[in-house]
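This is the structure I have questions about; it appears just below.
This part shows subunit A:
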Amino acid sequence: MTNSWTDIKNTDLVVIMGGNAAEAHPCGFKWVTEAKATRGAKLVVVDPRFTRSAAVADYYAPIRQGSDIAFLLGVINYCMLNDKVQWEYVKAFTNAAYLVKDGFTYQEGLFTGYDEQKRDYNRSTWDYQIGADGYAMVDDTLQNPRCVWNLLKEHVALYTPDMVSRITGTPKDKFLKVCEMIAETSSPTKTMTSMYALGWTQHSKGSQNIRCMAMLQLILGNIGVRGGGMNALRGHSNIQGLTDIGLMSNLIPGYMSLPTEREPDFATYMSTRGFKPLRPNQMSYWQNYKKFFVSFQKAMWGAAATPENNFAYDYLPKLDVPAYDILRAFELMNQGKMNAYVCQGFNPLQAFPNKAKLASALSKLKLLVIMDPLETETARFWENHGIYNDVDPTKIQTEVIQLPTTCFAEDEGGLVNSGRWMQWHWPAGSPPGEAKTDVWIMSQIHLRLKDLYRKEGGANPDPILNLTWNYKDTHEPTAAELAKEMNGYVLTDVADPNDPTKKLLEAGKQVATFGVLRDDGSTACGNWIYSGSYTEAGNMMARRDNSDPDDTGAFLKWSFAWPANRRIIYNRASADINGKPWDETRKLLWWDGAKWTGYDVPDIAPTAKPQDVGPFIMNPEGVSRLFARGMMRDGPFPVHYEPFESPVANVIAPKIRGNPVARVFKDDFTQFAEVASKEFPYAATSYRLTEHFHYWTKNNQVNAVLQPEFFVEISEQLAKEKGISNAGWAKVSSKRGSVLAKVYVTKRIRPLTVDGKTVHIVGIPIHWGFVGAARKGFTANVLTPFVGDANIETPEFKAFCVNIEPTTGPVA
Partner candidate 1 sequence: MFPPAPNPPITPVPERFGDKDLIRRSASTITPASPRQTEVAKLIDVSKCIGCKACQAACLEWNNLHEEVGTFNGSYTNPPDLTANSLTLMRFTEWVNPQTDNLEWLIRKDGCMHCEDPGCLKACPAPGAIVQYSNGIVDFIHDACIGCGYCVKGCPFNIPRISKVDNKAYKCTLCSDRVAVGQWPACAKACPTQAIAFGTKDEMKKWADGRITDLKSRGYQNAGLYDPPGVGGTHVMYVLQHADQPEIYAGLPKNPTISPIVELWKGATKYFGFAVIGFAAVAGVFHHMVAGPNKVSAEDEENAEKLAGGERS
Partner candidate 2 sequence: MSMPDDIQPGDAVHKGHPVIVNRYTLAARINHWVTAISLILLAISGMALFSPKLFFLTALFGGGQATRAIHPWIGVVLFFSFMGLFLRFWKANLWKSEDGTWLRRIRDVIAGHEERLPELGKYNAGQKFVFWGMSALIVILISSGIVVWDQYFYPFTTIPQKRVAILVHALAAIGIICVWIVHVYAAIWVRGTMSAMTKGQVTGGWAWRHHRKWLRELVVRRSRGTPAE
C-alpha cells in the first residue's frame, strides 16, 4: 500500500478491481464502510463475479477475467479525451513531459526490440532522450510528439468504449458509468483509492494490471494524497514482511537485489546501481544503495566483511537465471535437477498451479522438509486419499520430514501489514506438543551446518562460519534480538566532522534512522527500510498509542510504518508545486515557508524547497512514471494481452498469444488449451472465500462449518445449457486435470458478450484439500496453468479455460 488501511476512510471513491476486499480483507474493509458512512464515499466494484464486495457497492460492473488492462486503458483514454486530468499534478509530478527516444515504437501488441526466440525485448530504446547536461529532456508544454503524454495518448486511443466493451464483455453503458465516477476524482479536491489484490497479480501480466491503475491514479492526481493511493491488500498478515525482508530468490532485504553471474565483483555490481539523478536537485534515494548494501553485509558477517574483501561481496551467491522462483523450482524438481526442498510455512501442492506436475516433481525429490504448524497436503503428497490424491505411495521414494512449528499466536515478533505498519505481537498461548519456533529450528540447522563445516571443511565454508551469530542463546535468538539487528546498529564510533570532540554515532547504539547508515563499515543494518523500528528509544513496533490528531487516520504513534514511520508514501505530492495542499479539508503536508510540516513524516528532506525536489524520491527523475522506461520486461506502457488460455483471440493483436514475454517452460506450452478451444470453452477463475484463509482454516472446525465443502459457481444460463442443477455435481476439466465439485448455480455470475461471442464464466474457490476438518475436496490448482507473470512469476490463477459437465457425485 502507498497509504494505510486507516487512511481509506478519507476517500471519496473506492474502486475494488482485481480484488475482493470485503471477502478477502473483511477487517480492513471496515475503513471502506467508514468512508461510505461518514464521507458519503462511493464504492465501485469491477469483477467477473458479483462478490460480497459488490453486495455492498454503489455500482457494480462485470468484466471478463484477464481483460483489466483493456478496461483501465479505456478509462485513461476516457479521462484524456474528456479532459478529466489533474493537470497541475501530471505536469509537476509525473514524467508526462519527458521526451522518449526516437527508436521507441509500439505496433500490433509489441514494442520495439522484441525477440520471439528469447521471448524477451531488447529494451535499449525504452528510455528518455538525454540532453547535453546529462539530464532527461522535457517539454513542459507537452507539445512535442515524443513526450510521454503524447505517446500515451496515442497508445490508449485504441481503447475506445466500444473496443473496451468488445474485449472485456463489460456492457458499454456500465463501462462509461464507471469512467464517469472515476473521472470525477481528477478534481484536486476529490480522491479515489484503488484496492486490489491477487485478482490483479495472478495473471501473466499481473504487474502491468497494477501499473495501469497506478498510471490512472497519477493522471487523476490521487497518489500521495489522503484517501488515494495504490493499495495492495496483502493476503497474509506478514506477506508484506516477506517481501520486505527479501524472501525472494533474487532479493536481499530492503528490496536490494542479489548479484547475478554477470556481476562477479562488487565494482561491477555497483556500477549499475549508481542511480544518478535524471533531473536537477532530485534526491534519487537509491544513490544511498551502497550504504544500505554495506550495512547489510556488516550485519551478516560483521568483522569478516571488510573494505579489503569488498565487505564479503563474494559470500553472496550469484544468480545464473533471473530468479529461482517457485515455478522454476518445481520445473527443476520435475527435471530431477533439484533434490531437496525445505517448505517453511508453505503448502505448494495446493498453492501453485498444475497439481499433477507439482506432485510429480515432489515425487522426484530425495528429501522434503516441512516446517508448519498444521498438517499440509504437501507433507502428505505421497499418501493416497482416493480420488482427491490418487497416488501410489509404493512408487514414491521421497523422504519427508515434518517439523511442527508454532503459529503466530504462539510466539513473539513483528508482522508487517499491507499498510507497511510493523506491529509487534506477543504470544497468546503456548505451542502444543513438540512444536518449536521457526527461529529455533533454523538455528539448529545453522549451528549443525556450522559445526560440520568446521569439522569437515567444504567448498565455501566462510559464509556459514563467519555468519554473525551474537545472540544470548545461540540456539534460539529472541525476536527482539533479530528486530534490533534488522533496525541496525553502530559498529564503530563516528566523529562529527564539524566538531571532532563530538560523536555523530556511538558504537553499540541502535541507529535511529537509515539516514545515518554508512558505506565504510561503521554501521550494520539487516534491513535498511526497517531502520527506526527498534531504536535506542525502544521497540517502536510495540507502540500502542492510538491518538490521531485531527482524525487524519495517520496514527503516527501506533506501531511503526516503514520507511521512517511514513504513513502515506509520496506524501509530498499531497501539496501543489508550491507546497500548498490540493485540498485544505484533507491536507497532509504543507510548506510553511521554511520547512515541510503536517500530519505525516515527509518523504523529502524537511527543508527541501517545494519547487526543487520531486516527491517520488526513489526515482532518479523525482517524478512518477507514466512511461516505465525499461523497468518492466513487458513494456513501458501496459498492453492488453489475453491470458494464455482464452476463450477469444486477442482483438487488438490476434497473432499474440498470452503475454509475449512471459516465461513458459517447454512442456507446459503443450498443456495449454488452444485459443477459443472447443474442448475447454469456458473462462474460469479461481478465488478465495471469506470463510476461509487459503488452506489453513479448513483445519479449523468452526471455519469448516461455515464453508464445509468444495463447490464451483456458474450462471443460471450455463446451468440450463448444460443441464446442471443447483447443488448438483459436475466435472470440471482443463487440459491439465479434472475435479468433481458441487455446483452453485447463481445469479451472481452472468455470461458476457466478448467480441460478439457469449463467454460463460466458471468460478472455482480454492480452499479444500485432502487434510483438515472440512470435507475432502479437490483444489483449483488441479486445473490451473503453469505460467506466471512476466516480471515476477506470480502464477496465472485468475484466468484459464475449462469445460464443465454434469455428473453424479463421487463414489463413497
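Selection rule, in plain terms: all candidates are chains of the complex that A comes from, given by their letters.
Following the convention adopted for this analysis, contacts are C-beta pairs under 8 Å (C-beta built on N, C-alpha and C of every residue); 3 or more make two chains touch, one makes a residue touch a chain; residues count from 1.
Here the structure is a predicted model, which is why all the values come from computation and not from measurement.
Touch between subunit A and the candidates 1 or 2 in this complex is found for 1 only. Contact residues on subunit A toward candidate 1 in their complex (touch as defined above): 22-23, 26-27, 29-30, 33-34, 36-38, 40, 50, 52-56, 58, 60, 689-691, 701-711, 726-727, 742, 744-748, 773-775.
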